[in-house]
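Now for chain A:
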Amino acid sequence: MAEANARPRLEVHDVTKSFGAVAAVQGVSFPLYPGEAHALVGENGAGKSTIVKMLAGVHRPDTGTLRVDGADVDFAGPADAKAAGIAVIYQEPTLFPDLSVAENIAIGNQPLTRLRQIDRKEMTANAERLFRRLGVPLDPSRPARGLSIADQQLVEIAKALSAEARVLIMDEPTAALSAVEVERLFAVVRSLRDEGAAIMFISHRFEEITALCERVTIMRDGKHVATELVADLSVDDMIRRMVGRDLSALFPKQDVEPGEVVLEVDGLSREGVFKDISFSVRAGEIVALAGLVGAGRSEVMQAVFGVDPYDSGTVKVHGRRLKGGSPRAAMAAGMALVPEDRRQQGLVMELSIERNVTLPRARKLARLGLLFGGTEREAAETWTRKLQTKLGRLTDAVGTLSGGNQQKVVLAKWLATGPKLLIVDEPTRGIDVGTKAEVHRLMSSLAADGLAVVMVSSELPEVLGMADRILVLREGRIAAQLTRAEATEESVMYAAMGQEVSV
Partner candidate 1 sequence: GGTTKDSASNTSGGGQSAAAADPNAAVKEGLKIAFLPKQLNNPYSDVETGGGKVAVEELKGEYKLVGPNDASASSQVSYINTLIQQQQDVIVVAANDPNAVCPSLNQARAAKIKVITFDSDASKDCRDAFINQATTEGIGQSLAKMALEQAGGEGEIAVLSATPNATNQNSWIEVMKEELKKPEYSKLKLVKVAYGNDDDQKSFQEAQGLLQSYPNLKAIVAPTTVGIAAAARYISSSSYKGKVAVTGLGLPNQMREYVKDDTVKKFALWNPADIGYLAAFAGANMASGKITGAQGEKFTAGKLGEYTIGADGEIVLGPPTEFTKENIDQFNF
Partner candidate 2 sequence: MTATSLEAPPSKRFSLGGLLKTRELGIVLALTLLVAYTAIDNSRFLSGQSIRDNLLNTAILAVMATGQAIVVITRNIDLSVGSVLGISAFAVATLMSNNQDLPMIVALLAGLAIGAVAGLVNGVLVRYGKVPALVVTLGTLYIYRGITYSWAGGSQVNADELPRHFLTFANDSILGVPWLVLIALVVIAAGSVMMRNYRIGRELYAIGSSPPAAELAGIKVARNLLTAFVLSGALAGLAGVLYAARFGTVDAAAGNGMELNVVAAVVVGGVAVFGGSGSVWGAALGALLLTVIGSALAVLDINQFWQQAIVGALIILAICADRLVAVRIARSLRKRDAHV
């Protein structure tokens, strides 16, 4: 543990950054000490990622300074920050799909032979060493294209570790990881910390913060609220300072009497991805799909919705068989899918918020086949207000919103279609506690209104708190079906891993 009077390795001093009229960060200061893990918390859009990008040399502060080892620095680009010993894991993965995993890890830093050529053997060996340390079974020679989000995140982590940085900054690295992987990551980070690196860690999961970090900086609306020792604060304190008010219960699940069967999946298989998946969902029910990352949960639900093909099996909605491979047919049958990757699958970043919200419904909103702005705006207005989305104007590009608010727009987009069956894939990934509670309340009340909900989630507390029934997937097959009463952390993890675990 660092002494309070040690010199900070990196210092953020009174920095301000605005984008147009949005003041993303206003006068924030905090220190990062060597040998200490420092958490940065705040609601969606509080400005956390903006601070990360300033430290990384991506953005230049409008005012204020950054100091490394007490000296002012002015990063002209990411290369400068890298040279100053700062390694960054960004909120969104930044891999090169065409390069091999080993090259992704080594890029800019490849081991060279005497002729200044790249030493491929050494490079692969490095990657293998890192993966062994992280306990990841990835082949360093495969291309990064086609990696699942979780695997991408793991490669990002390996990349940051390989830099042997003096400062390691991680912007929500665990958002896509399951408990086991998080634990492995933490073990590695702790050993780095003990070797004297300064760590900055961003997460919306407080149990992770208390498990890893010594000090925490809380932000609200771009402003600095407090920097304290984690030991001195309770989680409730943190949350209160973060959102500026008290929060109600996190998992407000209402009990609902399940209605008729809405979705019936029978013997669904896709070669190499999942096999023989059968389950059904009733109106008013929330069914969770749990499992380790890479178990194939997303793939199953994408096949059900028709964005992916499947080889055999049937999907029935309200007893009627659904044409495979056609999202349009699924939508017509009353299905909606909130996908796991909002940047790639959920939203069209360049388009405005209203266009995004009305995208799946454009044909319904048209009069005589023609669309005029008014109806679209109204529909978008209604749903973004219902979800309390923090936005400037509906005509702004959706890419200008913070991660959490983008997620709300995706939800708005699909709820606006008035679905009978809602499939949500990692609905609260990267969402702050306040919003998370809102999303949960929303799902719960939707279910109460008779909506059938399928929820894919890697967060055990969420699964246990929200679901009426839990399907656990392992390696593309259903490993267990648990009722709300049967489900405990142990039983779910046991089924997911196929062995006894000590959580």
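Operating definition for what follows: contacts are C-beta pairs under 8 Å (C-beta built on N, C-alpha and C of every residue); 3 or more make two chains touch, one makes a residue touch a chain; residues count from 1.
Selection rule, in plain terms: all candidates are chains of the complex that A comes from, given by their letters.
Because the structure is predicted, anything quoted here is derived from the model rather than measured.
Enquirer: Given the candidates 1 or 2, which is the one that touches chain A in this complex?
Expert: Chain A touches candidate 2; the others do not touch it here.
Enquirer: Along chain A, where are the residues that touch candidate 2 in the complex?
Expert: Result: residues 56-58, 77-83, 88, 90, 94-100, 102-103, 107-108, 110, 112, 116-118, 120, 123-124, 137-143, 146, 271-273, 476 of chain A touch candidate 2.
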